[in-house]
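The structure follows.
The complex appears here without one of its protein chains, the remainder shown in place.
For clarity, chains are labelled A, B and C in written order, and residue numbers in each chain start from 1.
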Amino acid sequence: MGRGRLEAFSDGVIAIIVTIMVLELKVPREATPSVLLTMAPLFLSYVLSFVVVAIMWVNHHHLLHCLDRVDGALLWCNNWLLFCMSLIPFSTALLGSFPRSPTAVGIYAGNLGLTACAFVILRGAVARRDAARLELHLQQRRKNLMSMGLYLSAIPLAYVSVWLSFGIFVLIPLLYFMPERALETVP
Amino acid sequence: MGRGRLEAFSDGVIAIIVTIMVLELKVPREATPSVLLTMAPLFLSYVLSFVVVAIMWVNHHHLLHCLDRVDGALLWCNNWLLFCMSLIPFSTALLGSFPRSPTAVGIYAGNLGLTACAFVILRGAVARRDAARLELHLQQRRKNLMSMGLYLSAIPLAYVSVWLSFGIFVLIPLLYFMPERALETVP
Amino acid sequence: MGRGRLEAFSDGVIAIIVTIMVLELKVPREATPSVLLTMAPLFLSYVLSFVVVAIMWVNHHHLLHCLDRVDGALLWCNNWLLFCMSLIPFSTALLGSFPRSPTAVGIYAGNLGLTACAFVILRGAVARRDAARLELHLQQRRKNLMSMGLYLSAIPLAYVSVWLSFGIFVLIPLLYFMPERALETVP
Partner (left out) sequence: MGRGRLEAFSDGVIAIIVTIMVLELKVPREATPSVLLTMAPLFLSYVLSFVVVAIMWVNHHHLLHCLDRVDGALLWCNNWLLFCMSLIPFSTALLGSFPRSPTAVGIYAGNLGLTACAFVILRGAVARRDAARLELHLQQRRKNLMSMGLYLSAIPLAYVSVWLSFGIFVLIPLLYFMPERALETVP
């Protein structure tokens, strides 16, 4: 299979994921400032997930760009990543509805940890097919592993204080914010 | 009509189908583990349908890849397939909401059986336009016919025990899991 | 503007329109055959609109295919068509919820009549830029005008009997079913 259609399908799925999250921002009963302020957690969880999914889209692009062709095993690594990402609208809505519940915060952290794990697997699969840039992929994979570890540690930390988990949720996008420059400069 | 725009439209529809299914996972009243556990059937039916639709997408890709041009009859075979697939979010939500109802299980089985039947028709239409790989298409068509038969047999079996039908639902993706390697290796 | 991005955007919008209509098929309170039978009008209106939108997509493709470049005026003819089509999910749900209400039937007929009118306008705009196939476009435009007239006549007829309007709704897809062969065979 050529890379083009895999990219097109992934782009479609990611574009829909990022956009349907906004459907959770439901019109309130009244349009007063005080009622709208109660929507702040829903809004902030939307902002956070939009940034996370946008970063994933950029990194997904740079990762697939290293390949010329896609085989069956890689296709299913990618489908597994899309599955993990497709759950983000649900866990975002859960986090926005119950921002003080350790269970809700833990599910959000678990979902993003699983997605980071799917990135580690996909990157490993790409690295095996793109030996020329092996060193670069290993370096990026360490970054993926670190964010996976941070997200997974946010699950138990939510039961200590949800603010510790929120700190991790804000920290990781900051680490990732820039796309993988090294891969970008490779022709 | 060139193959490109048909693929793009099909990809768009399939990407949306696979993603809007997650909208059925509604935020519960409480974020406690016991309440979230009651969502397990909805979640499992989502996982099952995600895998089924992903397999269909991969096989749809390999199938259309055999064609250079698309005529009116083939276009409508493809639209019929997309119609059958577009009902999957509804029957998935029905299965997830009433996992012990033979009617709900039967409707899910009927929907997937109808979709398998649409694949048999589309494959027949492709085979007539791609005589060079006739043997290969006939072989794959037997696989499509078998899964159609299995899904249709899951309708009456649901009235004996829904677990028999669930067994069939899990078995078929396992049979299909890998994309059609034979078609993949053809240049 | 090149034709490619206009096609891609139109395909995206049409793919989403055709797919979100299925969201109106909501999971009922019970999964018994009698409760599911009450969903028949919703289901039939979905089938009808799926066929209508699929026909529009095919004809839209053949129409734009005649052009090499797209200017501002044509772009807005196309946006007007997409706007009319974007209302189809709403009027389909209205028709499916109130199949015996002349108002609901009339709104559905009006929406499709408006969409046919947008096709007449778009075809006129394409014909002026594609003089080589003028005769062909004029012939197809007569077909568009006829379906526009039929849809608009279904509005008052709904107040006589909704069945007359339903007859027109079923008749027009049958007339249109095949894509515009004449355009298809033009290289």
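Keep in mind that, in the parts below, a contact is a pair of C-beta atoms (placed from the backbone, for glycine too) under 8 Å apart; a residue touches a chain by one contact, two chains touch by 3 or more.
Worth saying up front: this structure is predicted, and the values here are computed from it rather than measured.
> Which chains here touch the chain that is missing from view?
A, C
> Which is it among A:44, A:58 or A:136 that touches the chain not included here?
From the options A:44, A:58 or A:136, the contact with the absent chain belongs to A:58.
> I'm checking contacts with the chain that's been left out. Which of C:20, C:120 or C:164 qualifies?
Of the listed residues, the one touching the omitted chain is C:20.
> Tell me which residue among A:8, A:44 or A:136 touches the hidden chain in the full complex.
Of all options in A:8, A:44 or A:136, contact with the hidden chain holds for A:8.
> Please identify, in ascending order, the residues of subunit C that touch the omitted chain?
Within subunit C, the residues touching the omitted chain are 1, 5, 8-9, 12-13, 16-17, 20, 23-24, 71-72, 75-76, 79, 82-83, 86-87, 89-90, 93-94, 97-98, 101, 103-104, 107.
> State which residues belonging to subunit A touch the missing partner chain.
7-8, 11-12, 14-16, 18-20, 22-23, 25, 27, 30-33, 36, 47, 50, 54, 57-58, 61-62, 65, 177-179, 181, 184
Everything that follows uses one rule, which is that only the chains that are shown with their structure count from here on.
> Pick one for the touching-chains graph, please: line, ring, star, complete, other.
Basically the chains just string along in a line.
> Hey, what angle do you get rotating subunit B onto subunit C on C-alpha, to the nearest 5 degrees?
90
> Could you say which residues in subunit A touch two or more other chains, in rising order?
Correct list: empty.
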